[in-house]
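Data first, discussion second: the structure below is written as structure tokens.
Selected chains from the complex are presented in situ; the others are not included.
Each chain carries a letter (A, B, C and D) given by its place in the written order, and its residues are counted from 1.
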């Protein structure tokens, strides 16, 4: 099914016309410059269409802000945006400075590195096979995300759209898992995953799940599932019944309606649940530490890799910083991809009611 | 076989009974229209047929099967929803072809059918629009196309033309009739448009307050309404109702008396309250009434407001008794008002004294207590002494 | 995914530093080669399962494997600080039963006694692990700077000065050279404080946790002496170092340490020193290797054990007083769950070979458990440490093992919290140590009730 | 999953009539359809079985995979851990657990007598106002630290996350990059997050310590000072976790039908009123989920503390569990008891949510 959202997200064209001044925040001339944005924002940037008047941007802004208080909202918006950008990005910048500082010179870093050693980004791979750790984490995170989304979708559908006795207690039961510190699961799971099961012998050799991706995907899926179930329950519950009805009359099963209508329409929620699960698993340490021996060839995740730069008394901060910057890249890419889904207001025009 | 049968279907919500013990049988290939006031249970009944709502009581049959517990997809129905319910994440083509793609038709066939359906609803060239880029009427047409593109046993259409202009509506009407004729599909239809109901349906089912009032061919409903409700509901403008009481030689209202032989109304006797109903077009100015086979004696009235409609003119009459008629009250139920319709070329003005007669053959009598129809047309109930009508003038 | 191992492969946990020298290509020497040369069956190959270097994490790794009864690893490399708890939990193989007598004898007679203590069963005295390398705490200082300030450091190496002299010298040197820091050490609330830095200072003051060296490994019925006068004086002195003249300090000791030491561990305390911004630093042998090279301070690096305040004779308890050197280091223990116990034992035996120890010393800079060997190594091969052979000897003689019983981890936490908060002045030394004593007694009592 | 049970009625019958148009496909008689539908129903037994289940049965069926997985990975271990918490600690010998002691471990925890470096709760009763006194200072009692952390961080993160989501919800140039930037902190592993703030406030390395000190907020050794370290951890957590809030709230914002805003605008709602009356109530379900899980996460904070100031300086409830579990001294029973006590505390907090938001539209509890 062609994905229409790509083409309707105005950000696609905004990149290309960076010509006019700050006064025209929302303007992308070829589209409808009004409020019916496909993924539309709520409020702030709406009244900015006479920006093409022939005046200096600043003058114009000043003049307009008197007659249109929306201008002030927009100014506030930009201040807020820049503030958020700065506060979220500064620690990254600082991390980069740490990475660029040569080992042993980690002192008094403010806005510039103490020395300049971009080689750290190469060294990261020389000291240990960091890419293997990254790959492991990626595979495990992907696997868990898929498992979580599928299973949680079913549960979220049941919780969000069906009425049945015991719904609330069962939801609370799911929630209860998140009450416990992960360590509470340690001893039993440690036993469980080191127990040898005859039926697993052909698959894993010694019959235990230890050191296999299954040993990571299974518990990690379970641990991060409550969040996904709750998110999906919320979003699925909000899809108007009318759309599901229409799908079912058209010939889908209940399950078919879930996958064809409800999930696509909950795209923001599904994508969010996916991103959150992926990131959580990707960076998870506690359980992966339990289920593997920390060897890259045994599916040890990225965090094992990052910690490998720690010595007995010394920490290679520059390499750790470089490694974590590299490690964040796949997630950043994922976010770039998923955000198209996260921001797609899809219910518009659905129903007349 | 796609006979649809409802057996004592009841649907209760927490505090409302949306559908109340409705039973009906719709023949294979029949076109039945549900009409009734807003909130009377039309959509709910349809949903029960489609399987979208589970009746609290009663059973639904399609063909010979009890489908009460069958999933919607297995009922072979297609539905146009009152709230349209397009899939907002699909463009028009995908919306229309949704049901076909589910059934894994090959792409060629899907495209052919979709294009044809789009043609019927006049949406050619809009197949790649998204729902939120369309006007209200266009969306509704997509919804219609989505239903007709399939070949179901039963069509359920809940006000499919509500947002279309008169011309398109006429067009769609003929298209739907043609479809009905050619496919022989059973169609259940909801409309608020009397003309639609009258012209398209084999039978009309009138619902009120969740209960079925009458199911009968359109003209039967129009000419022989089963009760006061149906009489008042079918026909626009509505039938005039005048409260009266049976007296020795006829029916006495506050303003006039109609001669008839009360003994012929088996269930009632002198003194019982009876409501007289007469449609606006059956009220005639005495001076134009020569052609009537059987008219009542003239009634004095005064014209109040004239409402020119283009092809006809509505005249609100105040029967002579009532001088203080207020516009606020519904003229159709106020006892001393009478609505009549005349052709535009009739010479008449507002605030003019006139004399009118009622066409006796078109007078309906209803039992005021139960609302049930007693008789349609007084020609069979000759008055004791024709011609000696008296017009009360107090 | 099948994880069948080749027969003869023995898996041993180790951090990347050991892993890096275990095997080598071609003719270059490696531990594996040395092991074979020491008589290890050529069919037996040691494979390293690299673990994180962080000691606490490694303990968790070992613990989860042993609690689950998992093997491989067949040989666990255990910090001397937490070998005993595993021994007490019966999660190691008793080497006294399994080793040939000659090997046993060699180990008992030649290995550094203090580290052997961390590898023995505290009750039976049986050997349950083989020390791989010991580590010792040293005080590093800048000979040049102190000399510039007019002090003679000639004898300091094997005969450290008193704390008083040391601190004045450091202060003068710092002020003279206009450096940012004088003496840097580790005083963060972490294991290193209780096991090592404070332990050293306290010992040099003649104080003790458990009433002397005899009681280190016998949890349950020993005296608790942390609230003794000496221990409290030791804290007061450290507070003088941090705060100068202030509450709860000792007169005559100048301010020489930055207050930040209360949040510092090894690396943070070393950085200013190696950057030339501090006069003296307390650290481990790796720091000698790092700062003693020609590119760094070379001959200007002075190394000694801790200064002292109370001599051994004056000390109240047995085995304390005088200079001290905290003992670290790692042991090798065979997992009782191993399916290759025989092979693993053979590997351990081979490790108890002088050539192997020397190879490890030369390749990785890890001190041989038989410290006599340090003198035999040449500077060329092992780097600056060799230059301080005499200091290492002296340190080994004054080594204080941490009291690593099964209760130690629990008690250690109590200790470092108390000491750290006393250092920071959050609590007075007296009240901090009194509270600590109460807590420790409670903890000791726990063993008694539990064991019955 | 998406394989559709095709209604064979049409697909089966269609090929014959394929050449005809729908409108004149009159050969497709009802009888044909009926027969083919029968066939279809028997052909997809499983799906028809599922389709004809009652709503409740169907719901249970859908919940089955989730609960099967959770039972194995979560409920079963928890049960075992619970049993563990009822036995005595045993630091020696092969068996980690001693005799059955009932709730003794719990009593120890609540009375401040557990074998822990920092206590779960250590308050005593006194005769004078305010009738309780702290056995150790506020920031060294795990329960208080954790509660304070959870409340402050969740409140601030909600506000900031909402702000961020609101910004991200707008349409402006380069917004996709801003989005990525704002979400990015959530992608940073906790260890690195901890490292960043550890180094920032390490006086020799970062400037954070000096900066705050010159503002008079921090002491010279913030990472060793419980209060300062608490603030550092708070800031670090807000930096990272606001993104979590922002992400979920953004998704909630995006799911609001835009035409409602049109209605509100015409009705005369100012931006603030639109926010209060439309956005907030409609985003509430998503917001609640975000807050709920943030609260639970904050109540279980550990890794961040461990990698910045250390569990001694800022002991959280999970710190206690982890220290007991992995501290070297084998006190598994105590660890298990602390874990359950922690869960109990979190459960109490969550029930406050449940009570507060029971009637909220879209609330699901």
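Keep in mind that, in the parts below, a contact is a pair of C-beta atoms (placed from the backbone, for glycine too) under 8 Å apart; a residue touches a chain by one contact, two chains touch by 3 or more.
Just so it is clear, the structure is predicted and the values come from calculations on it, not from any experiment.
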Re-expanded to the whole complex, the label formula becomes A x1, B x2, C x1, D x1
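Rule of thumb we're sticking to: only the chains that are shown with their structure count from here on.
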Using CA atom averages as chain centres, what separation in Å is found between subunit A and subunit B?
55
Cα centre of subunit C to Cα centre of subunit D, whole Å, reads 41
How far is the middle of subunit A from the middle of subunit C, if each middle is the mean of its Cα atoms, in Å?
44
Hey, what residues on subunit B touch two or more of the other chains?
71, 73, 102-103, 150
Which positions in subunit C are in touch with at least two other chains?
60, 67, 271-272
Among all the chains shown, which pairs meet the touch rule set out at the top?
A-B, A-C, A-D, B-D, C-D
In the complex, go through subunit C and note every residue touching subunit D.
56, 59-60, 63, 67, 82, 85, 88-91, 188-190, 258-260, 262-263, 268, 271-272, 406-410, 413-414, 416-417, 420, 424, 442-443, 446-447, 450-451
Touching subunit C in the complex, subunit D uses residues 88-94, 96, 98, 113, 115, 117-118, 202-204, 220-225, 309-310, 312-313, 323, 326-331
Subunit A residues touching subunit D in their complex are 10-11, 14-15, 18, 25-26, 35-37, 39-45, 73, 77, 80-81, 84-85, 87-89, 91-92, 94-95, 98, 106-110, 150-152, 154-155, 157-160, 162-165, 167-168, 170-172, 174-189, 192, 218-219, 221-223, 225-227, 229-231, 233-235, 237-238, 251-256, 259-260, 266, 268-269, 271-272, 275-276, 279, 282-283, 285, 302-303, 306-307, 317, 320-321, 324, 327-328, 331-332, 335-336, 339, 342-350
